[in-house]
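Report on one structure; see the data block that follows.
Shown here is a partial selection of chains from the complex, left in place.
Letters A and B mark the chains as written, and numbering starts fresh at 1 in each.
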């Protein structure tokens, strides 16, 4: 059911835990906004160089930033062509710092779709399991695995 | 309108307030994920032994963990039978620490439903009023009162 239970859990202080929780929220807010703003290079830079990205909309997992840029550029072009906008809204972040310095996060991600000139609706309801690592500029996604509630 | 206005409000420092806010967010993320993962025992353990749980889907308020386990096990079986998945997404947490050590939280909870093989949609829009207390392992729900926006 989950990839997030393997390494021992770290035990940060209450303040360290709160600082990490806010940092993870800010990281995801920025990452998802970059995706929805169609800035694929900056979005891909929030993943590690060799990140693994496994989502149901792709036929197989993508590895590395070039693949991430290609996949999201393609998706965005299709959206534009069909007069749609997507917003990725994450929440319910279960944030688990590990002794090895990684941060495991299991969250919910709702994708909203709007048709310009028409209406807005729920597009997808997803569960997102990430392993985050710390890079020079802050957190980075090392692995992401997304499942969709409407698929078996 | 609200059960959350009776005891005097505590005045924590800015850092204490931020630590509590993050703790409450992490608590709810874990609690709702346990519910949606169908782990009724672990979910019920996030309530006090004699917790009161008043939600519109139940004919009358439930009291205590055994009742919580029974109610949620029944709900989950019905979901599975109908090929549905639910996700409970809370947010807009208005967190009010009280002088008596309790924490009053008024929040919004959206329930998303997905039919496997079909689509996803908003199922319920709710307001959740909790009184949280501090147990040995962290926060616990002592009382929960949920109202649904589609009911009078």
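The rule is simple: a contact is a pair of C-beta atoms (placed from the backbone, for glycine too) under 8 Å apart; a residue touches a chain by one contact, two chains touch by 3 or more.
Only a predicted model underlies this, so the values are computations on that prediction, with no experimental measurement involved.
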Subject >> Given 2 placed chains, full-complex copy number >> reply: 3
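Note that in this section only the chains that are shown with their structure count from here on.
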Original post:
What whole-number Å value describes the gap between the mean CA coordinates of chain A and chain B?
Top reply: 25
Subject >> chain A - residues contacting chain B, complex >> reply: 1, 14-15, 17-18, 21-22, 91-95, 106-108, 110, 121-125, 127, 148-152
Original post:
Where on chain B does chain A make contact in their complex?
Top reply: 15, 18-19, 21-23, 25-26, 28-30, 32-33, 37, 85, 87-91, 112, 114-122
